[in-house]
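What you see is the complex with one protein chain gone and the rest in place.
Labels run A and B following the written order; every chain starts at residue 1.
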Amino acid sequence: MDDLVRTSITRRRFLQLTAVTAVAAACNPTAVGSPSAPAGGSSPAAGSGGPAPSGAGSAPSGGGVTGTINVSYPDEAGLKPKYVEQAAAAVKAANSGADVKIDLQKVGDDDYYTKLLLALDSGTGPDVFHVGGSSIGELAEASYIEPLDEYVKNWPDWSQYPDAVKSGVTYKGSVWAIPYGLDMRWLYYRNDVLQKAGLPSDWQPANVQGILDAANAVKTAKEPNVLPYALYAGPAGSSGTADHAFVPLLWAYGGELQDSSGKWIGDSPATRKVLAYYQKAYDGLSPQEILTAVKPWTAMREKLGKGELALLFEGGWVYGGWASNDKAGTEQNVRYVLHPTETGGPSFTIGGPGTCWYISSRSANKQGAWEFIKAMNTAEIVGKLNAEDPHPVARKDAADIPEFKASKYNLDATAALEKAKFVPPDPGYSKVIEAIQKVTASVAAGELSPDDGAKRYTDDLSQALGADKVTSQS
Amino acid sequence: MTAVATREALAARADEGPPMRAKAKAGPVEWILVHLVFVVISAFFLVPFLWLLSAAFDAKANAYVGIPTHPTLDNFVKIFADYDFGRVLANSLFVAIATMILVVFTVALAGYSLSRIELRRKDWITYAVLLLQTMPISATMVPIYGLARQLGLRNSYLGLILIHAAIELPFLIWLMKGFFDSIPRHLEEAAWLDGRSRFRALVEIVLPLARPGLGIAAGLAFLSAWAEVLMVVILIDQDNLKTVPLAFYQAMRTQGGYTEVQYGVIAAMAIIYLLPVMLVFFTARRLMVSGLMNSTRGL
Partner (left out) sequence: MTASARRRAIGRNRLYLAGLSPAVFLLALFFVGPAVWALISSLTNRALVGIDAANPRFVGLDNYARLLSDPEFGRVILNSVIFVIGSAIIGQFVLGLLLALLLDYAQRRGFVASGVVYGSALLAWVNPTIIAGFLWVAMFDFYNGSLNAGLGVVGAGPVNWLGQGPMLAIIIANTWRGTAFTMLIFLGALRTIPTDIYEAARVDGASPFRRFWDHTLPLLRPIASLTLLSVTIATFGTFILIQTLTNGGPALQTEVIALYAYHEAFQNHAVGYGSTIAVVMLALNLAFAVVFLRWSRARA
């Protein structure tokens, strides 16, 4: 009862406050609307210098941070919370005046990103957040994030990050985010299922067609409740439609996302081959539910773990979920290989900076935010976290953490990174992903032929990015 | 009166119950045929609800309807323990009740004023109000997001209350105007002569006579604010302000990870979400039916 009274009072006070804000905003709509819009400009690096970083460098490192630090991050698998708590406790222990508020969002990365953008666009949002490194360009252009050059300069640990990793989080000459584990992907398959379908143990696809052939063998074997293959398509597949399906296929067929002048490539022989591949995959090999289900990858990952799906190209981190559910079964039955090419050339994988930590440019406690990021990215936490949530570690010394070294899988994934090809860091990439989602959905649903799809892809890219930024190859 | 009024009359009539005047006893063939059709139609409407009930009370809820194999209340315990549903419920009740109070106050004043005001083009106002009522909320999601952002009404109770109050306003103003039109003016004029102020005359003489109308307004405002989800989705991104529709929306969209879809938990949430709606609706069914009929939106 006491509680009720108290909350209702705070609520009334809250209402008064919001009412005042509303009136103030009504009188001067632009004031609240876009606090830093004028500062943004064409040079985000310069723009975010507007409100001086609250004491980057000036505050003594260690005990000097005060105030609340709002940390927000998404996590569905539940592996990160204990490390985030650990980092928060470390910050509080070292800074008696600081408090860390953690906002764990148990939602998918997409929903989280939209939610975060709405908050940032409204001038609210956390001090520290955690989203994919592929968003660096567009977040920086929008002046939502703080350049970290001044911070990393005084951080001795930064020297542990390889140059390739550093360049992955650099955009227009500035560092914008701190990665913890890198992304790489595998073509996973169920050895048990493939053997039942008559394929040799430790099968290796000779080329791209080999994947479809294996899927066809599984289909013909007609094992009950076993799907042959899952190839992500459409908006439901989220960024996986691009990173776990379309883009590696494009590279496998000798195509590229951008030409040497930085124009995005629409229609091309490789694009048409990829879409033809989609057509074949969705002709009874890959389930149509991928196009409509909410987060179809959750079902597909689960199925592969249970042996109800034979072939899946997915993130290296996915292995951890299977291994923690059923270690022996996973090690025995789940195999992983690199992505084959059209002609049987050297296999490869697709890499990325992974999910990174950012500081909001509107944060009132940037120094505190940075203290949290440092605490979250010690060699110990990075090593342990990547051991559980398997990614190649972003900082070299973390690979020496025993928990990480103990697993053969982690070493394989780290080694595979040498064969990784990276998506160009370009703020236009999210628009490209949308175009990829649209065209793959249309072809998978049988609405467009591969050739028409490739043409539509050019049109969609031109519409989203401007015709001068798009080219096609015959 | 417009045809909408006719519809209201029809609604009341539809809900009056049948004119049970059984004539010649129905033959067995006719009886069986009609009841067969009844079973099919009722099944169409009821099976989803039966599933909801069975899933909410089943520890191993699945997507198909059946008697719970592991009967339990755990799903309800879980939403309070894992989803902070106490907070969510309190938020929802607070917003819905505040909206209801604001709406009743606003439409009582507006309906009465519109009924009594003397203007040459008065029917045009009524017309404009009805026109606003047909505006689909889904078309206003993007602009209301932008507007609320500029006014600082995102992530605030005030924003939710104001917007939820506005949504049902056009229809309820029009409805209340009808009620006040039917209350003779000489009643309040007599009160003025007695020396009562205009406001006191309204509160003491007129409003008590319009009580059924105010009841509909209160009920519909509460239901709409309780059930409405689109505005909450675009206005709220802070967890401490979450209301039931948003919690439900998010739970539905965030299933998975490495876990199976928790149908039981979502079903339990749905039942709590649904309970006040059913309660308000079926305690004042006739009023609510006639009210809802005219609002083109439903819930």
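Descriptive notes on the structure:
Here, contacts are C-beta pairs under 8 Å (C-beta built on N, C-alpha and C of every residue); 3 or more make two chains touch, one makes a residue touch a chain.
All figures in this text were calculated on a predicted structure; none of them were measured in a lab.
Residue A:288 is the one among A:68, A:288, A:325 or A:473 that touches the chain not shown. Interface note: of B:95, B:110, B:221 or B:236, the residue touching the hidden chain in the full complex is B:110.
Contact residues of subunit B toward the unshown chain are 1-4, 6-7, 9-16, 18-23, 26, 30-31, 34-35, 37-38, 41-42, 44-49, 51-52, 55, 62-65, 105-107, 109-110, 112-114, 116-119, 127, 129-132, 134-147, 162-163, 165-167, 169-170, 173, 198, 227, 229-230, 234, 245, 248-249, 252, 263, 266, 270, 273-274, 277-278, 281, 288-289, 292-293, 296-299. Although one chain is not drawn, its touching partners on subunit A can still be listed: residues 36-37, 40-42, 44, 47, 110, 114, 117-118, 121, 135, 137-139, 141-144, 234-236, 287-289, 291-294, 427, 430-431, 434, 438, 441-442, 444-445, 447, 456, 459, 463.
In the analysis below, only the chains that are shown with their structure count from here on.
By the touch rule above, subunit B contacts subunit A in their complex via residues 90, 94, 145, 149-159, 234, 237-239, 250, 252-258, 260. Subunit A makes touch with subunit B in their complex at residues 7-8, 11, 14-15, 18-19, 21-22, 24-26, 29-30, 32-33, 76-78, 103, 106-108, 111, 115, 118-119, 121-122, 124, 294-295, 298-299, 301-302, 305, 321, 325.
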